[in-house]
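The structure that follows is given in the form of C-alpha cells.
The other protein chains are all here in position, but one chain of the complex has been omitted.
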Amino acid sequence: MKLSVDRLSKQFRNKIAVDRVTFNLTEGVTGLLGANGAGKTTLMRMMTGILEPTSGDITADGIPVHTEEYRALLGYLPQDFGYYPEFTAREFVRYIAALKGLDKREAKRKTEELLELVGLSDVAGKKIKTFSGGMKQRLGIAQAIVNDPKILILDEPTAGLDPKERVRFRNMIAEIGKDTIVLFSTHIVSDIEHIASNVMMMRDGQIIYEGAWSDEQGDLEQFYMEEFE
Amino acid sequence: MKNDWKESLKAAFDAPEPGNKKEFLRNIRPREVSTPRMLFQQVQYIRGAVWIFALMIMIFALLGSWKQMEETEDLIPVIMPFLAAISVLETRRSRKCGMIEIEMVTRFSLRSVILARMLALGLVYLFTVCVISPVIAAAFGGKALLTAMRILIPYLITMSISLQVERSVWGRKLEYASLAIAAAIAIAMFWIKNTDSALLLGYTKVIENCGVLIVLVLAGITAFEQWKTINNVEEFA
Partner (left out) sequence: MKNLGQLYGFEIRKIMKNRLTVVMLAVAFVFILIEAFIPKIYITEEMVESQIILDGTAIDDSLLQEMYPRLMDNGTRWTSENNRYEPIADLESNILPDGEKLSDYSADEMYRAREEVIFSMMNEDKLTDGELQWWKKEYSKTGTPFTYRFYQGGLNLAQGMTLTLMCIMLISALCLSTVFTVEHRQRTDQLVISCKNGRRETFFVKMAAGLSVVIGCCLVSSALLTLLILVLYGLNGMDGVVQLEIPLSAYPFTIGQFIFTQMIVMVTAAILFATFAMAMSEVFKNSLAVMGIMVGLFIFSQLELIPPQYRVPAQLRSMMPSNQISIWSLMEHRLVGIGGHFVTNYVASPVIYVLLSVLLIMIGKVAYDRFQVTGR
C-alpha cells in the first residue's frame, strides 16, 4: 500500500499550519518529530480526514481521504482523546469496532483479543473513568487497531506514559508496523530511534527532513536539537 | 556633537541598577481588596448569558404587564425555577471546568469566590423580583406581596433542592442535575396553571393564607443550604 500526500497545505486565518507538504509512505514505522506548533497534529488530522486541507491531496492507493473506503483502512489514536465515562473498556472497543464496520461476532472476537494484547483483559468490565492515564492510552491503541488497519496514525501515543509502558508501547507499534503504514508523532527522540525505519521532521509547517536515519549520520537527538534551536 | 554629549551625560548620570529589587518586591504586602471590590471582580467572571436570562425575564414581565397579557402572571413562576438552576450551575463552574484545584490555592479562597458569586446573583435576582412583582400586581389587579410570593416560592424550592443535590454524590455525577430539578418544578407550576380551577384556587388560597410563612421557611432553608455549600466547598465546587 502507498499513502501519498501531495502538496498538502492548511491555513487558519493568517497562520499557515502546514505548508505544501509532500511525501509518500509505505509499510513500516515512520516517526514524525517536531516542536510544539510545528504542524504535526494538523497534518495528522488531515491524513485522517477529520480536518479539511486548504489545498493538496491525500490518497491511499488512489483512494481519496474523504471516502468511506479510506476510513475503512484507517486506525487513529489522537493526542488528547476522550471516552464515554459510563462505558466499560469492552463496550468502548466494541462500539468503535461497530463504527469501523465490523460485524457483531468479529467485533466481539477482536475486542477480547485486543484487550488481552494491551493487557486490559482483567479490567475489561470496568468503567473507563476508573482507569489510569496509561490504561486509557492502552485502550486507545486497542480501539485504533481493532479493524486491522492498513494505515495507523498515532499522535503522541507515548505522552504521559511511564518508562515501562513506553517500552511496551514501542514494541507493540514495531510489531504492528511490519505490515502496516504507521505514522506516529512524538517529542521523544528515543522512541523514534528504537522503532522507526523512517524519520520525518517538521518545523513551521514544513518537512525539513525525510528519510531513514542511520548511525553514520550521527546522533539523531543532537541533530534534532540543532535544527530546532 | 551635541547629541553625543547628551548621550554621554545621560549615561554618566543614569541611576544605578537597583539592588535586591526582586526581594524588595516580594516583601511588599499585596494591597487589601475590599469585599465590594472582590464582589465586583467576581461579577465580571459570571457569564453574560446568566445576566441576559434575568434581564429577559424582567423584560418579559414588564412587557407582558404593559400589554396586559394575562398569561404573564402565570408563566413567570414557570420560568423562575430555571433562573435558580442557572445560578446554581454558575456557582459550580469551577468543578465543571476542572479549575477547582487551581482556584483553591489562589489568594482568595474558593469559598470567598463562591460566596461572592452567590451574593452577586442573589442580589440581582432579588432586585428583579422586587421590580416585577409590583408591576405585575398593578397590571392585573393583584397585591404586590402575593405576586412576589408566587414568584419566589418556585425559585426558592428549586434553589434549595438544587444546592442539596449538587453537593450529593449523585449530583456530582449528573452534570445538569439542577436543570432536571428546575424542569420538574416548572412542570409542576405549569400543571397548576393549566389544571382544574378547583386545584388552582386551592393553591392560591394556601399562598394567600400562609404565603409569607412559606417564603420565610423556604428562604431559611435556602440560606442554610448555601451556608452548607460554602462550608463544604471542596465537595460542591
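Read from first to last, the chains carry the letters A and B; within each, the first residue is number 1.
Quick note on the criterion: a residue touches a chain if its C-beta (ideal position, glycine included) is under 8 Å from a C-beta of that chain, and two chains touch if they have at least 3 such contacts.
It should be emphasised that the depicted structure is a prediction, and the values quoted were computed from it without experimental measurement.
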(request) Would you mind spotting which of A:V21, A:A107 or A:A196 touches the chain that isn't drawn? (result) A:A107
(request) Check the options A:F23, A:Y95 or A:F223 and report the residue that touches the missing chain. (result) A:Y95
(request) Can you work out which residue in A:E52, A:E116, A:D162 or A:D219 touches the chain that's missing from view? (result) A:E52
(message) If I consider the whole complex, including the chain that's not displayed, which of B:M38, B:A184 or B:A219 touches that chain?
(response) B:A184
(request) Name every residue on chain B in touch with the hidden partner chain. (result) 53, 64, 69-72, 75, 78-79, 82, 170, 173-177, 179-180, 183-184, 186-188, 190-191, 194-196, 198-199
(message) Need a quick check: the contact residues on chain A for the chain that isn't drawn.
(response) 12, 45, 48-52, 68, 71-72, 74, 76, 78, 80-86, 91, 94-96, 98-104, 107, 143, 147
